[in-house]
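Taking it in order: structure first as structure tokens, then the write-up.
Complex shown without one protein chain; remaining protein chains in place.
Up next, subunit A:
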Amino acid sequence: MSFGHKHILGIEQLSADDITLILDTAESFKEVSTREIKKVPTLRGKTIINIFFEASTRTRASFEIAGKRLSADTMNISASTSAVVKGETLEDTAKNLEAMHPDIIVMRHGHSGAPHYLAERCGFSVVNAGDGAHEHPSQALLDLMTIREKKGTIEGLVVAIVGDIAHSRVARSNIYALKKMGATVRLAGPGTLLPTEIERMGAEVTTDMNTALDGADVVMMLRIQQERQGKALLPSNREYSRFYGLNPENLKLAKADALVMHPGPMNRGVEISSAVADGAQNVILDQVENGVAVRMALLYLVSGGEQLAEQSA
């Protein structure tokens, strides 16, 4: 099958077949990263610009490495060096980028919808690397890849997502992705961090973490975004950790072979105890490893996928 998307703006736009194709493609790319010469000529001559309006280490590095392993010319622009601090609008930034004829823009932005703004107005492909509290599609896809690798399938699994759902683009993308692949999704968090009518996205919702953990195949912990908590969302880290932190004891409520996931960076001792973060069930570094493969697949597929393979053959 072929991949019909010019942009990756969110999981919402993708079908289950699209997701399977991305995961299959990622698996075939994963091996590249273990070679001695970690490079294939697939995107030679293509220009990819990673523009990050929000701080990020792992996602930016992951996209940059993914581009380089496909032989694309990649460059990074971060908010501190961009013209935004000089008052430039997103429209002018977009126009300037377009004038340099990039093939793909990978963008992270603090405002929900910013990549959609770019995709509507520009000729290049846009890959969303996280927009506000909206979506973070590559993260959800690498989570799916990791689950599929470890469990063989996604269909029929029970996945608990615990923490700050309200501010989490990871949660939204994962809800879409897991539901499309046939998993049951449970959300847990305090009332202040559960957004209005989130259950309408098709997930079970509870304020009791233990209910969510009960019999789960996968436990996905979200980072408490300290910078977004304001004055009234949480009383203290101590209280949060008491009721919504994952520790060896409550992890026992999940299935014995349950996977523990975290999109990083972790607040050890707050949403996750070090014993769990470093424990046998965690697949956190597998997630990071798979991130490169998934991003290679995304860059490859939005570039025209099979067509490229034919041309280089």
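Criterion: a residue touches a chain if its C-beta (ideal position, glycine included) is under 8 Å from a C-beta of that chain, and two chains touch if they have at least 3 such contacts; residues count from 1.
The rule is simple: contacts and distances are computed from a predicted model.
Chemist: The complex lacks one chain in this depiction; which UniProt name from "Dihydroorotase", "AlgX/AlgJ SGNH hydrolase-like domain-containing protein", "ABC transporter permease" or "HypC/HybG/HupF family hydrogenase formation chaperone" does that chain carry?
Modeler: Matching the unshown chain against "Dihydroorotase", "AlgX/AlgJ SGNH hydrolase-like domain-containing protein", "ABC transporter permease" or "HypC/HybG/HupF family hydrogenase formation chaperone" yields "Dihydroorotase".
Chemist: Would you indicate which residue among A:Asp103, A:Glu135 or A:Glu271 is in contact with the undisplayed chain?
Modeler: Of the listed residues, the one touching the omitted chain is A:Glu135.
Chemist: Check the options A:Met201, A:Leu253 or A:Val288 and report the residue that touches the missing chain.
Modeler: Here the residue in touch with the unshown chain is A:Met201.
Chemist: Of the listed residues A:His116, A:Lys150, A:Lys179 or A:Lys255, which contacts the missing chain in the full complex?
Modeler: Result: among the candidates, A:His116 touches the missing chain.
Chemist: Using the touch rule from the top, list residues of subunit A that touch the missing partner.
Modeler: Touch set of subunit A with respect to the missing chain: 12, 89-91, 109, 111-114, 116-117, 131-135, 169, 172, 195-198, 200-201, 230.
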